[in-house]
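Every protein chain but one is kept in place in this view of the complex.
Here is subunit A:
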Amino acid sequence: MSKLVVIGDGMVGRRFLEAVTQRDPSWEVTVLCEEPRPAYDRVRLSAFFDGVSAEELSLASDLPNVEVKLGEPAVSIARTSKVVYTDSGEYPYDKLVFATGSYAFVPPMEGADLDGVFVYRTIDDLEAIKAHSEGKRHGVVIGGGLLGLEAANALTLLGLETQIVEFAPWLMARQLDEAGGGILKQHIEKLGIGVDCGTGGTKIETVDGRLRMETNREGVAYDTDLIIFAAGVRPRDQLARECGIEVGERGGIITDLGCQTSDPDVYAIGEVAAMEGMCFGLVAPGYSMAEVVADRLAGGEATFPGADMSTKLKLLGVDVAQFGAMEGPLSTTYLDPAHGTYAKLILSDDAQTLLGGMLVGDAEPYPLLRASVGGKVPGKLADLLGGGEIEGTLPDAAQVCSCNAVTKGDIMGAIHEQGCQDVGELKACTKAGTSCGSCVPMLKQLLKEGGVEVSNAVCEHFGQSRAELFDIVKVTGITTFSELIARYGTGSGCDLCKPTVASILASLSNGHILEGEQASLQDTNDHFLANMQRNGTYSVVPRIPGGEITPDKLIVIGEVAKEFDLYTKITGGQRIDMFGARVEDLPKIWRKLVDAGFESGHAYGKALRTVKSCVGTDWCRYGVQDSVKMAIDLELRYRGLRSPHKLKSAVSGCARECAEARGKDFGVIATEHGWNLYVGGNGGFTPRHADLLLSDVDTETLVRTIDRFLMFYISTADRLQRTSKWVEGLEGGIDYLREVIVDDKLGICAELDALMEKHVENYADEWKGVIDDPEKLQRFVSFVNAPEAPDPKIEFETVRGQKFPAGSTERSHATPVLLGTPSRLGTERN
């Protein structure tokens, strides 16, 4: 096996590892990482102060044949013998890749090494800043570029009064012109952050236990508690210099367009690379380089496609974007100080070709404009500048996603040839929109252009989406399907709209789901309050809240299973499933279970399934909160809640996360100070980790927020849309969700709370509702004219001491070749 050593585990290094293992997994890869933690999302670093944990910023993933040595920096390289040395080991290589990135530049200034002076680069830096800021009041950020504004944002989040000091005459001088910088300053000052441009620090000293920074302007000095240098970065090329690899005049390891250094077995990628002498301080060009080297190592001849230095950011709540050229023969600008927006387009001398531009305050036209650079101006200038309706089409060669170098042609190909139908599929197919996400609105537009009808209509009988039907039912107070379809639909309904409406009626607490006309709407599982299996028998799952069960109840389950000859299996949701029940036996089984204190577990419903838990503080030596009690409380609160799709949850008692809460629709993880709430997780076909919605909250806040999350989801999601897709589809994502259900931006929280209150009050066990009602009971028969005659077609065979549907072992192809392969039972759940 050939050996590959990578020095540095940052964003670009990580992208490289993914690319190389995907193309050629035969490399034996060692990664030497100076930091104590694996790669993380440095672009989102300031989110760390907004409650996002270091773990959530992590980009680490298990990759085949890749070993990451954390906290073990490379210290020297012997290029003739091809070995990299660290303090504790030596790593021979066939190929070597530098991905060492940059370090924060600190200008030579007296006092720059004093206590309380920081740089802004790593999670360790941020942790140190956080620790130092406690109980402090004021901070100064040196630098008013991208990084400086990020740092200022961080200090604001820490509750410090913040002052930006920038040497250039205006903010973000590398991306904006003076007018743009002026509008940006106006926004930032409105947030209470001081901005002092055209000023440089000259000296830092300690005065009365605080810091004082003198400046080059006479009489201007800043007394503060903390100073952050965020005035730029420099390539970390020291190691390369020391082993004689060629570096640039202004730093950076010189490479050709194939990322190869002066040593043909050594490559450099990302911010440390000086490609033909030029360093790039953005992640997108770094990703391109990662792909280039991965291709080269797999025998290809890829070259760097050129960097798109376009940037779009939301800094301190202000949209800022720059794309293409900064200057050109013609330019046109629009300035609206009243609304704080500024737009500038750079054009060719005939005003036909778009060369570049910048946007401050409103970056909505950014995706279209950026993708149009080098082509025709995509619309009327007045519309483009002034926020009018924009309609324009892009040439196929236009790059839609600059992070992943995806063109419009690639996107249209994915739509027409690979049949991509929505943004999620486009992301999976082309990688477009998976990094910074700024092109997602463009993807939606291209789907429309590609003729993909994004129709949310429930079915041929209702032109409305599920969310619209929900609103109609809520507002009109309609309680029957027949009235709803007569007034708002056509025809007589089908297996799509009937269960959807049944679910909506149930979510709005309209009594037992088999009462009156509702009985005719329920999918077979809901109609029989059990899960139909492949041979027409059912499985029965009693609720076991939080997975906690007494020995006596365990014995009852065992007795019931024996009496009715049921196959038993522990489910993934910490409960017990009994299979093979005949329809005519269901009420008898429920009677025994209900008498023993069980109730329906709603395994059959698009409803809350289970809330899993670990054992928590009661028994576990690591637990920090009582996860079992929390899981039980949550499961009992939301039991029976009907929703657009099934809902799963879990509670973990500490950060070790034994309950796998982040794979759930809503997951709770205990912290030392309270609870973290995660939403939108999913196992299944497309796994997704849940997003952090709240951190360190008390129980009351936690439950109230989950109430609102669930009711907002139930009110607005599409049919069969899990929370993961729903959260992804929200314009503005998790931040928007937080604004709605925590900050009550839409003013609907009181209503969401009331809906949940009504659900909790009206909950009743559905099984009991049947066994106590003779009219409903008579539906549970094998034949209407022979109620107790068993269906002779239902036959079983015995495998591993239990019964299975006859023939199921043949179907499973359980040939003796595969040692110990379990025979499959048809247990597909919906």
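The definition used in the following text is that a contact is a pair of C-beta atoms (placed from the backbone, for glycine too) under 8 Å apart; a residue touches a chain by one contact, two chains touch by 3 or more; residues count from 1.
By our rule, contacts and distances are computed from a predicted model.
The UniProt record for the undisplayed chain lists the protein name "Nitrite reductase small subunit NirD", from the options "Nitrite reductase small subunit NirD", "RNA polymerase sigma factor", "phosphoenolpyruvate--glycerone phosphotransferase" or "Maltose/maltodextrin transport system permease protein MalG". Considering the full assembly, A:C494 is the residue among A:C494, A:A750 or A:A764 that touches the omitted chain.
Considering the full assembly, A:A519 is the residue among A:A519, A:I549, A:A596 or A:V799 that touches the omitted chain. Among A:S76, A:Q238 or A:S482, only A:S482 touches the chain that is left out of the view. Of the candidate positions A:E460, A:E757 or A:E797, contact with the unshown chain belongs to A:E460.
Contact with the chain not shown here comes from a single listed residue; of A:R174, A:R217 or A:R534, that residue is A:R534.
Within the entire complex, the positions of subunit A that touch the omitted partner chain are 460-461, 482, 491-495, 497-499, 517, 519-521, 523-525, 527-528, 532, 534-536, 583, 778-779, 782-786, 789, 791-794.
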